[in-house]
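Structure, as structure tokens:
One protein chain omitted, others in place.
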Amino acid sequence: MKKLSVLVALALVFTFFAPVLPAARAEETITVFNWYDYIDDSVIEQFEEETGIKVKYANFTTVEEMYVKMTSGGGKYDIIIPSDYMIERLIKEDMLQELDYDLIPNAEGLIEWMKDPSYDPEGAHSVPYMWGTVGILYNTEYVDEEITSWQSIFDPKYQKDVFMLKSYRDTIGITLKMLGYPINTHDEEALNAAKEALIQQKKDGIVQGYLVDEVKDKMIGGEAAMAVMWSGDAMYAIMENDSLEYVIPEEGSNVWLDAMCIPKTCENVEAAHAFIDFMCRPDIAYKNMQYIYYSTPIAEVVEMLDEEELEYEALNPSEEAVERCEFFQDTSDFIDIYNKIWNEITA
Amino acid sequence: MKRSYFSGPYALWMVLFTICPMIFVLYYAFTNGDGGFSVQSILECLEPTTIRVFLRSVKLAFICTVICLILGYPAAQILASKDFSKYKLLFVLFILPMWMNFLLRTYATMSLLERRGIINTILERFGFEPLTLIGTEGAVVFGMVYNYLPFMILPIHTALKKMDTRVIEAAQDLGANPLRVFTRVIFPLSIPGVISGITMVFMPAVTTFAISRLLGSGNFMLLGDMIETQFLEMHDWSFGSALSMFMMVIIVLSIGLLNRIDPSKGERSGNW
Amino acid sequence: MKRLFKYLKGTYLGLLLLLLYSPIAVMIVLSFNQSKSRANFSWGGLKWYYELFYESPEIIEALKLTLTVAILATIISIVLGTLGAIGIHACKKGYATMLMNLSYLPMTMPDIVTGVSLMLMFVFVNTYVYFPRGFVTMLIAHITFDTPYVLFSVMPKLKQMNPNAYEAALDLGCRPMKAIVKVILPEISPGIVTGGLLAFTMSLDDFVISFFTSESNNLSMLVYAAAKRGVEPTIYALSTLIFIAILILLIIINKRSDLESIS
Partner (left out) sequence: MYENTKLIELKNISKSFGDTQVLKNVDIYIRRKEFVTLLGPSGCGKTTMLRIIGGFEFPDEGEVLFDGKDIQSLPPYRRRVNTVFQKYALFTHLNVYDNIAFGLKLKKPEELLPNEKKITRRKIKAEIDRRVKRMLKLVKMEAYEKRSVDALSGGQQQRIAIARALVNEPEVLLLDEPLGALDLKLRKEMQVELKSMQQQLGITFIYVTHDQEEALTMSDTIVVMNGGKIQQIGDGKSIYDEPKNAFVANFIGDSNILSGVMLKDFEVECAGHRFECVDEGFAENESVDVVVRPEDVMVVGSDVGMLVGEVESVFFKGVHYEMKVNTGDFTWKVHSTTMHPAGSRVGLSIVPSNIHIMRRMEAEG
């Protein structure tokens, strides 16, 4: 009797957990590998309903992590949504398929300058998903002046009042910009100058911390006066806290673009194209954009924004501000130098 | 079938999943990106930045261990004493936090320490100036102490409980005053527990990366952070492996050192 | 005088408990907060608890994964560890010492090194045969760090056991397998229970090793990922529930057995 009840208990346990165990593939399925919390779930549901294609969803928190998981063969992905410089690298390493634009008619609606990005000429391998800039988010309760320059976050009067990004590309990149160098420079002198500036900034006690995503929450909570931030996160914070403002400094900054690509390992090419096309459809793109609240690459969606939304530089950067900005290029050949510099700054 | 064959599956498993993976660490530590032999990564471990991180890790872990010992020993002693040992639930309360997800607890600690966190809110309400708590070394140590204190209390408590009370009575009988009884009898006899506690606190403290990330606001890179960064951000597996080896060596050395002090050598007190 | 001393001691313990429990208290309070922000509190009732069960599939998925891995890893490591202990106990001294040292290794190894080394191996294997880092790899990793805890809990019980007990069973007519099942296992069962509980706890709480060896989020990984973006109060709600469950469980265990031997 006792044995029987144990058996029953075990059986129950297994039926309860069964969904976690690898299940057999039944219908047509694609696996989308995207940033954590970077899509409106109802959009996926709608896609599944309309096409009958099942979507499996996997997350990463940095593109480097994505790269590791991809190359170490963690899983087979049909769609990946990496950032610009990573796309450049993946193209270089021949890991992406060329896209068949006949299957993505909605891609016509992209903002013009995004149709031929520097990292992927003519968008042969990628279709933009969301884009944004890097800038300064500041709290007007703590900051009296108008912030226009990167110099402000190096100003010692803000003691323990600045959050920097724990991302070597962005942090070193904006410092290079401040010092007047190109953001992708390989010039060691420039890099050293940036390094010195960042070390000095830390020594002066300006930095409260080097964080990534936690910044949002902290800035909403009023934990610091300023933070280097991605425009999307900044937008989220602004919506939660009225005293926050976002600016793309005059020295220029980094403009980034996350785009949808199909890896060579993709087994379901047609379904993957269908997904990309679906995401470019203006009504879907609008819905998704309203959820994520990042800048949209679809021209028609910009027109759908209300006036208040158009005002936010974090959501709808002016064209001249974007012109001052640069894409990151792939620096995988230069990573040792960056690694060293970054270690020296943060260690 | 001999009973000793039963150890077969276990031995096989351990070799397959502890020894073999270590070989990979060794391999990556001694090769460069192209797979050729290279000691560059090993040498990088000796560079000033790495050494700085290493010294900081050891320093913070050491401070944490000392604080845990100072706070934990009396607590263990009180819990084991006649007055309190009957309240078993009290003891349960002390180890209960260990069953909670440690990241969540650390995250909650963050809410306590932030500039506009609970402590500062309380301070301000009473008219004090808010303090900068988060992002300091102090915050990291606080987080470590908070997380690892039960690991110190537990083995010392066990050692004290196991102690034969007649020994203490004998010492009193022989004319020792309470201080003497403690320094000459109780403490020496509890050393195995203390050592066990020190190991259980120092080791995770020296290797942590989540605590320093959350409570140190990324200001203080520790060895654990550095390894994690190498693997997941920089994608430099070679240097990451070299650092891992470096860390192993530290751990092995410190355990060796501790065991030297331990009078009951070889017999790890069976707490964990 | 003596009473005063007792009060002082009590106060000291109280203060330590305050230190240990204040973050947990914060967590519980925040689970009833109206808004997501940690900065201000206003009563929000059971809103996040509702959301946890009905609108947070990823948390529930992570919880399921965590429990599945913990349960399977505990069962397998109990089998491996108990067999291992019995085997080691019965074999020659030199071989036994070697195996014991081998068992210390994963216990003394920093979590991050264990995680990294396993990741390196899994990645390597995956380049030859399809072996993604997911449920299976996480399970393997958990078994690997759980099993020594079972082994080291069972070993002392084997040593305490009368060395002739096994032979006595043979003598009374048991075949070797039966002797193990009928005599050795019952005699060492307290050790198995202790080891199993330890393994289960370690498995539930593990973050670092899972983080490196798997891509599927368990609870800790979810918290870590969420911590970067701001923890949702649903997670606080879950933790509050877990806390209460564990509290009740511990009180029951405490009533029935000597808990100190477990920890």
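The first chain written gets the first letter, and so on, giving A, B and C; residue counts start at 1 in each chain.
The working rule: a contact is a pair of C-beta atoms (placed from the backbone, for glycine too) under 8 Å apart; a residue touches a chain by one contact, two chains touch by 3 or more.
Bear in mind that the values here come from a model prediction, so they are computed numbers and not experimental data.
Participant: Which displayed chains make contact with the chain that has been left out?
Facilitator: So, spelled out: the chain left out of view touches C.
Participant: For the full complex, which residue in C:I71, C:L170 or C:V193 touches the chain that was left out?
Facilitator: Only one listed residue reaches the unshown chain, and that is C:L170.
Participant: In the complete complex, the non-displayed chain touches which residues of chain C?
Facilitator: Per the touch rule, chain C residues meeting the hidden chain are 162-165, 167-176, 178, 182-183, 186-187, 189.
Everything below uses one rule, namely that only the chains that are shown with their structure count from here on.
Participant: What is the shape of the graph in which nodes denote protein chains and edges denote touching chain pairs (line, ring, star, complete, other)?
Facilitator: Here the contact pattern is complete, since every chain touches every other one.
Participant: If you tally contacting C-beta pairs, which comes out ahead, A-B or B-C? Let me know.
Facilitator: More C-beta contacts join the chains of B-C.
Participant: Could you please state the distance in Å, as a whole number, between where the Cα atoms of chain A are centred and where those of chain B are centred?
Facilitator: Their C-alpha centroids are separated by 36 Å.
Participant: In whole angstrom, what separates the CA-based centres of chain B and chain C?
Facilitator: 17
Participant: Of all residues in chain C, which are in touch with two or more distinct other chains?
Facilitator: In chain C, 38-39, 227 touch at least two other chains.
Participant: Find every residue in chain B that makes contact with two or more other chains and list them.
Facilitator: Those would be 114, 116, 214, 231.
Participant: Using the touch definition up top, name the residues of chain C that touch chain B in the complex.
Facilitator: Checking each residue of chain C against chain B gives 6, 9-10, 12-13, 16-17, 19-24, 26-27, 30, 38-39, 80-81, 83-84, 86-92, 95, 99, 102-103, 105-114, 116-121, 124, 140-141, 143-144, 147, 149, 151-152, 156, 166, 176-177, 180, 198, 201, 204-205, 207-208, 212, 219-220, 223-224, 227, 231, 235-236, 239, 242-243, 246-247, 250-251, 254, 259-260, 263.
Participant: Quick check on the complex: what are the chain A residues that touch chain C?
Facilitator: These residues of chain A touch chain C: 13, 16-17, 19-22, 36-37, 58-59, 61, 69, 72-75, 212-214, 216-217, 220-222, 240.
Participant: Which residues of chain A touch chain B in their complex?
Facilitator: Where chain A meets chain B, its residues are 62, 64-65, 67-68, 160, 163, 166, 168, 202, 207-211, 214, 218, 221-224, 335-336, 338-340, 342-344, 346-347.
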